[in-house]
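Note that this complex is displayed minus one protein chain, with the remaining chains in position.
Here is chain A:
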Amino acid sequence: MLDTGSEQAFVAFERVQKSYDGETLVVKDLNLDIAKGEFLTMLGPSGSGKTTCLMMLAGFETATHGEIRLQGKEINNIPPHKRGIGMVFQNYALFPHMTVAENLSFPLEVRKIGKSERETKIKRALDMVQMGQFGGRRPAQLSGGQQQRIALARALVFEPELVLMDEPLGALDKQLRETLQFEITRLAHDLGITVVYVTHDQTEALTMSDRVAVFDDGRIQQLAAPDALYEEPQNSFVAQFIGENNTLHGTVKQMGKESCTVELASGEVIEALPVNVSQVGDRTLVSIRPERVEIDPAPGTMEHTLDAEVKEFIYMGDVFRTRLAVAGKDDFVVKTRNRANQTRLRPGQKIRIGWMPQDCRALDP
């Protein structure tokens, strides 16, 4: 690795744009630095340009504009096979006509590595994903989860420093997905590799990553650690995309540094934390997480309370989910933990709800 200083990013996208048809930009002005050893996830709805970014990094698509650097070197014109980047595909892309061992041997053979060394490396890689005894099988004789482990082993066997994964767990069932999520993060950590991981599953992104880049409409909407992303969404897209969220439309009435006053569409006035509103009169979307809302708070504990009517009560085991009509909308959700003596509300009941102003974020409309 080039030792040009720690602030030098391992992977860098600089003002990258991509268009397939010359009419629309699929990736618009992408700027992203990835540190060595980092586990970075690109999260976003389908069609937001995640795969395109990954393919540009891998070398299968060329950037229409901008620069992509790997270890400080521009790689725009380097063909994929010379980039030395490991890759795991959603459909695994295991070569069906080769056995598992031959699949793993392939990257080593094209690197002209001797037979004995190849064998030790293949064995180590298979053991790493707990598939040691499957070397002689064909991919078609393996289950989906096993195939994905092999695909992972194949991407790692030639010891790349950067590994790209495009929705690698998308085709697996929930339980298998969780096991493999854990294993991928463990491997990435143990081997010290840099991982760029693409998914549209927010739980996966939050549990696995060091940092998450939320994509929408060809742009990074927010790039942050998982907790920051969840607790401090910078705009309404991120707030709504990550986790569950209650939104209320309104207009800024007063503007302070730490707080602002918002008049809701129904006429009620609440306090909120200004995130991206700048002046009085701005339209805004106020967002509150369902678990930060208190039902019938003890008087004086909450600065702000609103009237609400219970519309629906759903028992979900560990939590109760209550849908309320608040400020003229009836899709306001409150989550309460299933504690002893927790009251179970009945539809039609009139209650009051309250929250702390710092949990209530005034975002772009």
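What we mean here is this: a residue touches a chain if its C-beta (ideal position, glycine included) is under 8 Å from a C-beta of that chain, and two chains touch if they have at least 3 such contacts; residues count from 1.
Assume contacts and distances are computed from a predicted model.
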Record-based protein name (UniProt) of the chain missing from this complex, from "Oxidoreductase", "Putative spermidine/putrescine transport system permease protein", "Sulfide dehydrogenase [flavocytochrome c] flavoprotein chain" or "histidine kinase": "Putative spermidine/putrescine transport system permease protein"
Which residue of A:N76, A:S143, A:Q254 or A:Q358 touches the chain not shown here: A:S143
Option from A:A35, A:A93 or A:L191 whose C-beta touches the chain left out: A:A93
Residue touching the undisplayed chain, where the options are A:G66, A:P80 or A:P357: A:P80
Residues belonging to chain A that touch the chain removed from view: 58-60, 79-81, 83-87, 89, 91-97, 106-107, 110-111, 139-144, 147, 154-155, 158, 164, 171
